[in-house]
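Let's look at chain A:
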Amino acid sequence: MLQINGLKASIDGKSILNGIDLTVPQGEVHAIMGPNGSGKSTLSYVLSGREGYEVDGGTATFGGQDILAMEPEERAAAGLFLAFQYPVELPGVNNANFLRTALNAQRRARGEAELDAVQFLKLARAEAKRLSMPDDMLKRNVNVGFSGGEKKRNEVLQMALLRPKLAILDETDSGLDIDALKIVADGVNALRGPTFSALVITHYQRLLDHIVPDRVHILAQGRIVKSGGPELAHALEAGGYAAFVPEAA
Partner candidate 1 sequence: MSIAPSGPLAALKAAADAYVADYQARKTTLPGDSHVRAESAALVAANGLPGPREEAWRYTPLRPFAEAQFKPTAKAEPSAALLARLPQVEATRLVFVDGRFHSELSGVPAGFRVTTGEPAYGTLARPAAEKLVALNTMLAEDGAAIHVPANTDAGTVLLASLATGAAVGFHPRHHIVLEPGAKLTLLDVTIGEGEYLNNPVLTFEVAAGATVTHLRTQDEGAGAFHLSTVYAEVAEGGTYDSFALILGAKLARMEVHARLAGPNAAAHLNAAQLLGASQHADFTTIVRHDAPNTASRQTVKNVLTGRSRGVFQGKIEVARIAQKTDGYQMNQALLLSANAEMDSKPQLEIYADDVKCSHGATVGALDADQLFYLRSRGVPEAEARAILVRAFLSEALDPISHEGARAAMEAAIAAWWAKGGTVQT
Partner candidate 2 sequence: MPAVAETLDTVQAATEGGYKWGFSTDIEMEMAPKGLNEDIIRLISARKNEPQWLLDWRLAAYAVWLKMTEPEWAMLNHPPIDYQDLHYYAAPKKKAGPKSLDEVDPELLRTYEKLGIPLRERAILAGVEGADGAPADGDRPQVAMDAVFDSVSVATTFKSTLAKAGVIFCPISEAVQEHPELVRKYLGSVVPTNDNYFAALNSAVFTDGSFVYIPKGVRCPMELSTYFRINARNTGQFERTLIIAEEGSFVSYLEGCTAPQRDENQLHAAVVELVAFDDAQIKYSTVQNWYPGDSEGKGGIYNFVTKRGHCRGARSKISWTQVETGSAITWKYPSCVLQGDDSVGEFYSVALTNNYQQADTGTKMIHIGKRTKSTIVSKGISAGHSNNTYRGLVRIDRRADGARNFTQCDSLLIGDQCGAHTVPYIESRNPTAKLEHEATTSKIAEDQLFYCRQRGLSEEDAVGLIVNGFCKDVLKELPMEFAVEAQKLLAISLEGSVG
């Protein structure tokens, strides 16, 4: 599904990713763990196409397509979803309209029929209910006046509606209490199946108790320094990053 080879990237001439090699097969959930400043968020932004990040080398393909050459919206239509660490507020943009516009733009790009307002609302309400989100969250402006937990739940709601092939969750657990964490994890787990992959980026092992990954990768100084099974996250929890990243002690 996602194949990254030797990916190097920089911001303002400063190297952040120094040759990432990573493969996420279809249907698998992988976790990326790493200390602050290891390049976790940069990886998610480079994969989703945010401006200001310079790709200096390497490749990233998604379902066989070179995603690095694509516009952000083309990547989204191809099935790539980024759950933002800091979801952006859009004053004046109604949440439901926003979601329908996004969903229909993607459906259009894939040659699928668009949903009308009634069809969409039915779908959105059902998903919102499943995520224990109040109905009025759909009526409010996107993320405006949302609490930290509400913003993250809104990200998961979008993911549920847009049905991506690969979701990148960028520290979605940060700032969440245990109840909100469970709701987010349930939202991800509900999508798990043979056609859904996820890259869960996190600093802590906590989220991985709820979203059990198939593989865990440790990112340090812009490289994957170790990969393993879910047990690697536990080892990390016990020994800290120092055991894997001597320089970061």
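By our rule, contacts are C-beta pairs under 8 Å (C-beta built on N, C-alpha and C of every residue); 3 or more make two chains touch, one makes a residue touch a chain; residues count from 1.
The set was built so that all candidates are chains of the complex that A comes from, given by their letters.
Because the structure is a prediction, the values reported are computed rather than measured.
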item: Chain A: touching candidate in this complex (1 or 2); value: 1
item: Touch list for chain A against partner candidate 1, complex; value: 48-51, 71-73, 75-77, 81-82, 84, 87-88, 90-93, 98, 101-103, 105-106, 109, 158, 162
